[in-house]
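Heads up, one of the protein chains got dropped from this complex, but the rest are sitting where they should.
After this line comes subunit A, so read on.
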């Protein structure tokens, strides 16, 4: 057996934090989980597998070994926490962070007749699995090449093709006991390792989880959104669990407790919203290293009480220099650091939203807001629609996209419609809480700054209903907010665009249409957890055979981490909440579709056809032409504009074109002001 890490000098009681967690160490299938001197080059050495004894060896666990095991197990919990990415990958997929293999956990074998073997029966168990899966005469042979033991769990990594058959061994009888076979979940494993923390080998995983959950429950005030982790040393429940029997155990317990906390939530937004304030007061902390994982678990808290600890200077807190980006209140009274000359300046610099430091106001809300002030004022959306073409399309689109993507495609996408997706994996986000990865998207992302090969650029754009449909159906199901009840969560802008290809091929100068840009958010389910993401999406729509006489020509979607909707909330006049329907649009006077007081023509924005600041002469002339043809033909602004832009803004040609189309019955009722 190869051993990737050597034992620390000082042997069993060394107990330093090992840098490699189980998921990473597993890369070569080799890991020194336990007393490495044992379970060495025995048995199946030439198979390339390294099977070895696990943390919970039942027989002969003399005290030093138990202790060593304890430390190792806790260290794994720690390094898993330090190695967030791979830990998360496991939680999400129940499989290895890398490569194309699935991790399966097998439990229940500890009490088998084979448990008296020196390796606790691991070898027998692996042979058992291999024998069972190879009992069928046909097909390739199953062989476990990677495995490891975590507490009571044997984790085997197998090619995904074997997953299903291996899982069928669940409940089968192995050496006198029924084994449990399921997809591996590292969060369960952490709890398994917590068994050791409790110092009691008989405690069950569920029991430990229960104890920790109960302790957290007593310390959590949901109404106040406060988690009070002060005076942990005085906690009799923790004392009863033996947490403080050694300083090492004590320091390693905290990350595991954070893990248990995280496991209580089914979505990152729920977790984020549960707690706004955390107290770590009176914990004799000299620096944040022991509790540092808290900065991931509670990344978005507003209030943090660190009073009456032993922080001496900024160096004692430097690990949190870039954490807690939303912190507004910080209490460091009763720490020497508070009396250092650089204290206030440093904290103000570290935490841009900090307003109250040691119960004194150090920054006003206005000053915090001013940091976000932009040189370009934020205005209500520019929404230049007519006859509600864009509005109807957008309303239909997001409801249908969540419920029936195929129908949406059949309605609005034709052979020339294009769709592509890009993921901005590094986009700024409003919350610091860890979010799920982009596995379901990234293989199709057409971010041209990363996708530079022509073939990939060609493969990642989808043309026509069939290809777009296949692509959409391969993306996760989504849930967008309801536009009528949560208009503030969307920003929809729209204006005209000339020079589109004419679907009938009749107009060599092209036709007019609309470009619609939407910013918003959606929820999706990632392995049972709800993940909220933000998106930007631009459509070009032109005349076509879909509802309302339109079709989608272009559709580009950008997905990114959740970024909130505050950024587009107008600076002077915040968008009123829950003002239906679509106040984001109605709020823009230029887009008002109501019969406007100042204009004789229904459906025309106020000031249309009149010169205004920012309007070019050409624009004014074109608007006047639109008014003319609209008056003459009875067509809406939108169709009038299409007719003109499609005919090079030649009034006579546009009129002739209109008469032809009208004669052919090619104009939908929505093309007319009194239509529909």
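Everything that follows uses one rule, which is that a residue touches a chain if its C-beta (ideal position, glycine included) is under 8 Å from a C-beta of that chain, and two chains touch if they have at least 3 such contacts; residues count from 1.
Here is the rule we use: contacts and distances are computed from a predicted model.
Student: Write down which listed name, "Trafficking protein particle complex subunit", "Beta-Casp domain-containing protein", "NTF2 domain-containing protein" or "Ras-related protein Rab-2A", is the UniProt protein name of the chain that is not shown.
Tutor: Going by UniProt, the chain not displayed is called "NTF2 domain-containing protein".
Student: Looking at the whole complex, which of A:428, A:528 or A:665 touches the chain that is not displayed?
Tutor: In the complete complex, the chain left out is touched by residue A:428.
Student: Which residue, A:446, A:480, A:533 or A:551, contacts the hidden chain when the whole complex is considered?
Tutor: Of these options, the touching residue for the absent chain is A:446.
Student: Determine which one of A:145, A:267 or A:517 touches the chain that has been left out.
Tutor: In the full complex, the listed residue that touches the missing chain is A:517.
Student: State which residues belonging to subunit A touch the missing partner chain.
Tutor: 349, 352, 371-372, 374-382, 384, 418, 420-430, 445-450, 454, 457-458, 461, 491, 493, 495-501, 508-510, 515, 517, 519, 534, 536, 538, 540, 553-554, 556, 558, 560, 563-564, 567-568, 570, 588, 614-616, 618-619, 648
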